[in-house]
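Reviewing the structure listed below.
Of the protein chains in this complex, all but one are displayed in their positions.
As written, the chain order gives the labels A and B, with residue 1 at the start of each chain.
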Amino acid sequence: MKRPHRRTAIRLAAVCVLMLGFSYALVPLYDILCDLTGLSGSTSNLTQATPTPPKAETVAERQVTLQFVANVDHSMPWDIRPDQFEMKVNPGQTYQTVFHARNRTAQPMTGQAVPSVTPQMAAPHLIKQECFCFTSQPLDAGESVEMPLIFKVSERLPSNIGTLTLSYTFFDVSPTSGTQSG
Amino acid sequence: MPERIRRLLPNLKSVLNLRRLAAGAILLPFASAALAGWDTLNMPVGVTEVSRIVYDLHMLIFWICVVIGIVVFGAMFYSILMHRKSRGVTAATFHESTTVEVIWTVIPFIILVAMAVPATATLIKMEDSGQSEMTIKITGYQWLWRYDYLDHDFGFYSFLSTSRDSIRDRAEKSEHYLLEVDRPLVIPTNTKIRLLITANDVIHAWWVPDLALKRDAIPGFINELWTQIDDPGVYRGQCAELCGRDHGFMPIEVHAVPPDEYRAWVEEQTAGAAE
Partner (left out) sequence: MSEIAAAHDDHHDYHPSGLWRWVTTTNHKDIGTLYLWLAMIMFFIGGAMALVIRTELFSPGLQFVDPQFFNSMTTLHALVMIFGVVMPAFTGLANWQIPLMVGATDMALPRLNNWSFWILPFAFAMLLSTMFMDGGGPAGGWTLYPPLTLQTGNALPFVIFSIHFMGMSSIMGAINIIATIVNMRAPGMHMMKMPLFVWTWLITAFLLIAVMPVLAGGVTMLLTDKFFGTSFFNAAGGGDPVMFQHIFWFFGHPEVYILILPSFGVVSSILPTFSRKPLFGYSSMVYATASIAFLSFVVWAHHMFTVGMPLAGELFFMFATMLIAVPTGVKVFNWVATMWRGSMTFETPMLFAIGFIIMFTIGGLSGLMLAIVPADFQYHDSYFVVAHFHYVLVPGSIFAIMAAVYYWLPKWTGNHYPERLGKWHFWLSTIFVNLTFFPMHFVGLAGMPRRIPDYALQFADYNMLASIGAFGFGFAQLLFLYIVVVTIRGGEKATDQVWEGAEGLEWTLPSPPPYHSFTTPPVVR
């Protein structure tokens, strides 16, 4: 192989490796982008561990409607429902609600809730101070549980958003069945 | 194989009308209006304010494209006819002109801006889902839909009602072949309705052309849409995202009824509410 050809080839191969790395880098980049913009409506995985000090947050005059929705994945024969479907909330104030879950099956199972918010632009403004998202919830056969949710809607919620929906989808993460839906 | 073909034949004959076919083949774009009527040829105008705006936008862009096409192809065909060697033309030698290049960069750009303005306005209008009066959750399954009336705490599954026999050509095909369900989505007219969309297994997409609504149903995520239907009627659609074997067999049927009728229907549903 002639030297200039080899040099060109090696450089281009390096670009390929770089781009392969980039495809994996897209995963965290996408998450960051989602957290910043609410793209895809996913809320940050964790509850805000250290809620930003409530210095400037005052309770707003206006009210927005917050809706709660529960869904199950096809692997998940549980009954899940929010205690109430709709709440009128003032941005800036902290509220509490619960979700009810019941394992309809005859064997113990573990579920896990994945949150999603629409409209997506509202996702960064829905601050969950206590939440059952992304934590495993084991339930024995026929057992029920109440899962609390403490949250507030940020004052900075864009004023054109009047209704937002927080949806939880439950997935089966029982150790035996694995997490795969394939 | 021959058995299969024989089974197909009567069905073929019914659809294959040679005269219509020939007309279509020869003058396709022109004859097709006569062939099957305007509504199988173009986007439906639809029955909501949004669908009408979308239709107008679609037609505007379409006509702009037609004009561009006429100008470009016109110049080209003129050149093809006039500037051919068989007419004894000698070729010119020009091959550059900055002025001309600038002109045909700037003009398309201006046209694009002219298109972008109404498109942006429409989009902003479509995204405004606030102030809705009721909420319905739509869940895609392999291969059916479920509708949950969240304000009234009831819901049901909606299956394709076309029979296997008619799909397999063993029975007559009904008027709304493949677009009919056992339990349609019933919604009131003149009411702003918020639709929440998700899926239970794989990605689906809920599409009703008459309402100009299409949104992906994604497992684990929630999407929203809104609509406000002006005219009572039956509007049909289909799943628009490939979702497996029976992707083509999970239609959507929407019955838009006047608000009183809707209230009566809800009472009927909740009265027997075991579900």
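The rule is short, and it goes like this: contacts are C-beta pairs under 8 Å (C-beta built on N, C-alpha and C of every residue); 3 or more make two chains touch, one makes a residue touch a chain.
Worth saying up front: this structure is predicted, and the values here are computed from it rather than measured.
Q: Hey, which of B:Glu49, B:Asp151, B:Asp169 or B:Asp230 is the one touching the hidden chain?
A: B:Asp169
Q: So which bits of chain B touch the chain we can't see?
A: Touching the chain left out of view, chain B contributes residues 4, 7-8, 11-12, 15-16, 20-21, 24-25, 28-29, 32, 35-36, 39-44, 53-54, 57-58, 61-62, 65, 68-69, 72-73, 75-76, 79-80, 83-86, 89-97, 100-101, 104-105, 108-109, 112, 115-116, 119-120, 122-124, 126-127, 166-169, 173, 175-179, 201-203, 205, 207, 209, 212-216, 218-221, 223-224, 237-249.
Q: Just the residue numbers, please: which parts of chain A touch the chain that's not shown?
A: On the chain A side, contact with the omitted chain comes from 1-2, 4-5, 8-9, 12-13, 15-20, 22-24, 26-27, 30, 34, 37-42, 45, 73, 112, 114, 118-121, 134, 169, 171-173, 178-182.
To be clear about the criterion, only the chains that are shown with their structure count from here on.
Q: Where the CA atoms of chain A average out and where those of chain B average out, how many Å apart are those spots?
A: Here the centre of chain B sits 31 Å away from the centre of chain A.
Q: State the interface residues of chain A toward chain B in the complex, per the touch definition above.
A: Within the complex, chain A contacts chain B at residues 40-42, 67, 69, 71-74, 85-86, 114, 116-119, 160-163, 165, 167, 169, 171, 181.
Q: Chain A touches which residues of chain B in the complex?
A: Going through chain B, the ones touching chain A are 127-132, 135, 137, 139, 141-142, 150-151, 153, 194, 196, 198, 200-201, 219-224.
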